[in-house]
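Just one protein chain is left out here, and the rest sit where they should.
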Amino acid sequence: MNKINRSDIEAAAKLSRIELDSKNINSITEDFGSILNFVEIIQKAETGGVAPTSQVTGLNDVWRDDEVVKSEVEPRVLIDSAPETLDGYVKVKKVL
Amino acid sequence: MSKYKPTIGIEIHTQLATKSKMFCGCNNDSRGSKPNSNICPVCMALPGTLPVINKGAVEMAIKMAKGFNAKVANVTSFDRKNYFYPDSPKGYQITQMYEPIIQDGFVEILIDKEFKKIGIHHAHIEEDAGKLTHPDGADYSLVDYNRAGTPLVEIVSEPDINSPEEAKRYLQEIYNIVTALGVCNGDMEHGNFKFDLNVSVSDSEELGTRTELKNLNSFRNAERALKYEIQRQIDLLESGEKVKQETRGWNDAKSKTFSQRSKEEANDYRYFPEPDIPPLNLSNDFISEIQKEIDVLPSTIRKELLEIGLSVDDQDLLISQPKTAKIFQDAREILKKEKLIKKAVNWLVGDFQALGLDDRKDLTGKNLAELVKLIDDEEISSKIGKEIFAEVCGGEAPSKIIDDRGLVQVSDDTELEKIITEIIKNNPKPVEDYRSGSEKVLGFFVGQVMKETKGQANPSKVNELVVKLLKG
Partner (left out) sequence: MMEDLNYLTISRAHDLLKMKKITAQDLVKFYIDKIKKNNPKIKAVITISEKDALKKAKFIDSKISEGKEIGVLEGIPYTAKEMFMTKGVKTTAASKILNDYVAPYSATSIKKLEEHGAILIAKVNQDEFAHGGSTENSGYHPTHNPWDLDRVPGGSSGGSAAAVAADFGIFSLGTDTGGSIRQPAAYCGVTGLKPSYGAVSRYGVVSMASSFDCIGPIARNAEDAQIVFDAIKGLDSKDSTTVGYDFSNSNDETNAIYYQVGNILDEEISKHKIEGINIAQKEPVEKLGITNEALAAYYVLVPSEISSNLERYDGIRYGESSQKASNLSETYFKTRGEFFGTEVKRRNLIGSYALSAGYYDAYYKKAMQVRTIVKEKVDKVLEKYDVIIVPTTTEPAFKIGSKSDPIEMYKTDLLTVFVNLAGVPSVSIPFGIDEDTNLPLGLQIIGKQGDDLKILEIAKKIQSLTKYHERVEGITL
């Protein structure tokens, strides 16, 4: 059984940059434990010497030539979608 | 030297001189561009966009491997480093955590006339972030994403460096290699070449606690920051305190390092294999095909310069100018004899340096060799050589210049004798002085002959004939 407590959830929420209210934390803590138990079955799998699979295409060396290609979208449009901008920059709250 | 031995490891970020960015087709050179003008859906991480590797960047890394005497991994892949920051559009950086492209190399640095090997643990390809600015007094920061996605190679040394001087020489050596290979523009002001220094001190075999000096971009500051930091750590230990593992910055104005972030605040980057990019499977043929294009490495040139006894400063000068080094290489091929090669080098570290970059850009090794030979064969005087050097640097062949202008050295005895006889006739007083034992007037006669021949006379010949005729 996986013992998951509030602090584990808070740590994961911090990594994910997600604010949780206390109601959220309680319900997620509960779910989290049961999800981890649910996926526990993989621990029983005999994986000695088994290579991990991160993709299933079998592809290699997929690349493009080093050439400048004009953006399909005007740079201006890409900036205009930002919640806050200033003089062509994307504006954010002060980085400390 | 104190009983404490410093141990230094260096991570260098070199921006690759590709035309386009690492994972999209945006222009990789944003110098002089407006903010956020070299961006596209991919480098702005719009929903649904995907990265595609720039083959040119991979080729440059393969060249670098040769420069670092390193192995190119046949199978290499990309990973994600997850962190939130406004300059990181995707919320992760694509890098190489598990299978870096360059592995297990070294460079040699010259310390006290001895070569010292500095190991390179590995070097990997990754993408740069955007640029943040923090206007004075404002409660906001501004982001320019032009640099986001610029290809970088991060070069991670072994902790083989034991002094600020070694660190500086290592940095210069790497800089020389990447610029000589043409894979990095080396524009340090624009952040083409930045580094983090890990340093610890210890009075035993066991390594001390290290601090990391982040984001330096000048060789001089690296040396100064290390000197300061080493002394700071020694002082701490001497006073019975402990060195704290942390990230520190360098304040140039105050000439001090300062604490930025402690280890406890370090991020958990949650690396995992990048699922959007299939791995690279680089065959040895492919690798050698690319490495074949490399002319000569700085380390080879340094050894050649060392052999002919050139000073370290002059070695550095030549090596730091890849194009000049190439001229040297070509001239050396032609000249072969050490005496002549040295003369070619003298031109390159001397008169050549005095010319503006634009004025000297057309000098070839072949023309330089020709010039050296013409002087050595006494076809022209070295004075004439100096006079025509600027033109040679403009691309003209020396032989053509002297032909066109009739500058061939006068060594013909009859012609010279005629001139000297005339001078003796017109200068009875010095002649008398000479004959009464004043050797120093000899210079006067030689000078007169050179004047008369506009410098084209062979000086030793002139000397010989003047003496002969005066004694006459």
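Every chain is named by a letter (A and B) in the order it is written, and numbering of its residues begins at 1.
We take it that a residue touches a chain if its C-beta (ideal position, glycine included) is under 8 Å from a C-beta of that chain, and two chains touch if they have at least 3 such contacts.
From a predicted model like this one, the values you see are computed outputs, not experimental measurements.
In the full complex, chain A touches the omitted chain through residues 8-9, 11-13, 15-21, 24, 27-28, 31-32, 34-35, 38-43, 45, 47, 50-59, 62-64, 72-73, 77-78, 81-84, 90, 92-96.
On the side of chain B, touch with the chain left out of the figure occurs at residues 41, 44-53, 80, 82, 84, 86, 89-92, 141, 143, 268, 270-273, 275-278.
Following the convention adopted for this analysis, only the chains that are shown with their structure count from here on.
Distance between chain A and chain B, defined via averaged C-alpha coordinates, is recorded as 41 Å.
By the touch criterion given at the top, residues 18-20, 24-28, 34-41, 44, 46, 52-58, 84-86, 132-134, 138-145, 268, 270, 272-273, 275, 277-282 of chain B touch chain A in their complex. Partner chain B is touched in their complex by these residues of chain A: 15, 17, 52, 54-55, 57, 59-73, 75, 78-79, 84, 86-95.
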